[in-house]
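One protein chain omitted, others in place.
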Amino acid sequence: MDWAALRISLWLGAGTIAILLPFGVWFGRLLAVRDFRGKLLVEALVTVPLVLPPTVLGFYLLVTFGARSPIGQAFQALAGHPLPFSFQGLLLASAIANMPFVVQPIQRGFEAIPSDVRDAAACCGLTPWQQFLRIELPLAWPGVLTASILTFAHTLGEFGVVLMVGGNLPGQTRTLSVAIYDRMQAFDDRGAGVMAATLLAIAVATLMTTTALSRRVNPSRG
Amino acid sequence: MDVEFTCHSGEVLAIFGPSGSGKTTILRSVAGLYRPGHASIRSGAETWSDTDRAAFVPPHRRAVGLVFQEYALFPHLTAVRNVMTALGHRPRVERRDRAEALLNLVHLGGHSAKKPSVLSGGERQRIALARALARDPAVLLLDEPFAAVDRSLRRRLQNEIDSLRRTLDMPLILVTHDFEDVVRLATHVLMLERGRAVASGPISTLMSRPDLSWLREAVGLGSVFDATVTRVHADRGLVELTFDGGTLLAPAGGAAPNAAVRVRIPAREIVLATNPPTGLSLHNVLPGVVTAVHADTAFAAVVVQLTVGGVALLAEVTRDAVGRLGIDAGQHLHALIKSVSIELLASDAHDAEDNR
Partner (left out) sequence: MVRRSFCALFAVCLVGLPDAGAQRPPAIAAAANLNFALTEIARQFERDRGTRVDVVFGASGTLTRQIRDGAPFEMFLAADEEFPGQLTAAGLTRDAGAEYAIGRLVLFAPTGSPLVVDERLDGLSRLLHAGQVTRFAMANPDVAPYGRAAEATLRKRGLWDAIRSRLVLGDSIAQAAQFATSGNAVGGLIAYSLVKEPALANKGTYALIPQTDHPPLRQRMVLLKQATPVVEQFYAYMQGSAARTVLINNGYEVPR
């Protein structure tokens, strides 16, 4: 059991959520309440990582942020190490790959709020910020929860992008899913099996939590 | 849209018109939820909206109470918390007590800890009303308040709102496509059609216009005016009503003396006579002067406006009758009204209506 790999996987999941949730709440709400020209294109772009093969994403990330690109060299000058093959690079790749898992459920959560409930909040004297915190967010909460859990589970299972952008560096970018692959290449089926079972158990536990939580949250909605 | 109106404390302005006529747009503009291209909206000394000077006060800074058509309650909050949301302008220590008091006012005292999902439609509307009042608004706005409600509940709610407005010190603007609401509650009416005002003014004046053919088609013509119960003849089962045109006798219906009532008399229930008759069953014979005769080729009956004292009554008679009696403006005629044709619309008389 590669404990470092497990830690990296969990941290990648948590880190991805930490980066994407604030963005997802802001952007998901924007898409839910505002209409603007080009909205269709924006929604499609957000969904693109869902349909692209991970290798395409990995390719573009390497080309754009790799040590041979201007952005990559700038990053290296600032941080002292290149963006790919580092945990930060994984976070970036994971954040992009998980965007649809975050934005869409949150958008649906905010869309489900009837517009006259929002209007009523304004007529009650609540400032737009108070409206958001006290009325919209509690009502959109199931969407936010779903987004977080889906993203976490999906991040744990990421492989193609992680391998391409992160390499397979132990203690840094070797996530659990990559470690399983690594063990198989070394003909260590037993090691691979233990980690695969762990990943499966985490995935099942995560999904059970979603179901239980969503059942508990829903009955309170009027 | 081309509309202009003013509404004062104690008045109920009904904005009436078919769907799509722009009534809700006006209401939302007053609340600040809609920004018209060209508007000037003032509340007392405050300017809420003035496009000429690019002034606009957003809805959360206007003291406006809006009861939405579908109530728009916050589903995740209890009834009392729903009301407390609108009490942000009051000191924190006062809020809960004030919210409970408002819920009591709308007869929902025992339900404060309940969530909207477990309450009935009528109860939800009353929470919405309490929440709107919590704002200490300068104007109370009601959007189709009776649209989603069945008839018996509707009457009860209308009576409640009517009694409420007598105690409230604010104008009430109510939007509806049902003329019954107008007749029962409004002191003033603004009639809209496709964004334009086709008629406006106090309700009795409006109702006494003989030429509103679309109204005639929609709800039928009738005179509407306010009166006071001056005597109750319990032995005869009648009440005496005094109004600007004299006195009327109507069937007693639980109305108490000195109660303010609104009276409606359908136009086709008034018989015109050149001389006061004798030996007839009816109780009411009122002398008046013909002030208008309106014939419309679309209708078989002719509308005669007869002014009795300070009130203009409308009567529908056949063309033949007009010819036979030689009915013309300036002529002195008597209005004969059966007491059973007199409709009393008022909170005091609601029992009577329920017993009909």
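Each chain carries a letter (A and B) given by its place in the written order, and its residues are counted from 1.
Following the convention adopted for this analysis, a residue touches a chain if its C-beta (ideal position, glycine included) is under 8 Å from a C-beta of that chain, and two chains touch if they have at least 3 such contacts.
Just so it is clear, the model here is predicted, and its values are computed rather than measured.
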Chains still shown that are in contact with the chain withheld from the display: A
Listed residues A:G28, A:P49, A:P82 or A:G125, member touching the removed chain: A:P82
Residue, one of A:G13, A:P54, A:P100 or A:G125, that touches the chain absent here: A:G13
Selected from A:T47, A:T127 or A:T209 as touching the chain missing from the view: A:T209
Absent-chain contact - pick from A:M1, A:V48, A:I71 or A:A186: A:A186
Residue ranges of chain A at the interface with the undisplayed chain: 4, 7-8, 10-11, 13-14, 62, 66-68, 72, 76, 79-82, 84-88, 141, 145, 148, 152, 167-172, 182, 184-187, 209, 213, 216-217
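Note that in this section only the chains that are shown with their structure count from here on.
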Gap in Å, rounded to a whole number, between the CA centres of chain B and chain A: 56
Complex contacts: residues of chain A adjacent to chain B: 114, 116-117, 119-128, 130-131, 134-135, 138-139, 220-222
Residues of chain B touching chain A in the complex: 28, 31-33, 58-61, 64-66, 68-70, 72-76, 85-86, 88-89, 115-117, 131-132, 134-135
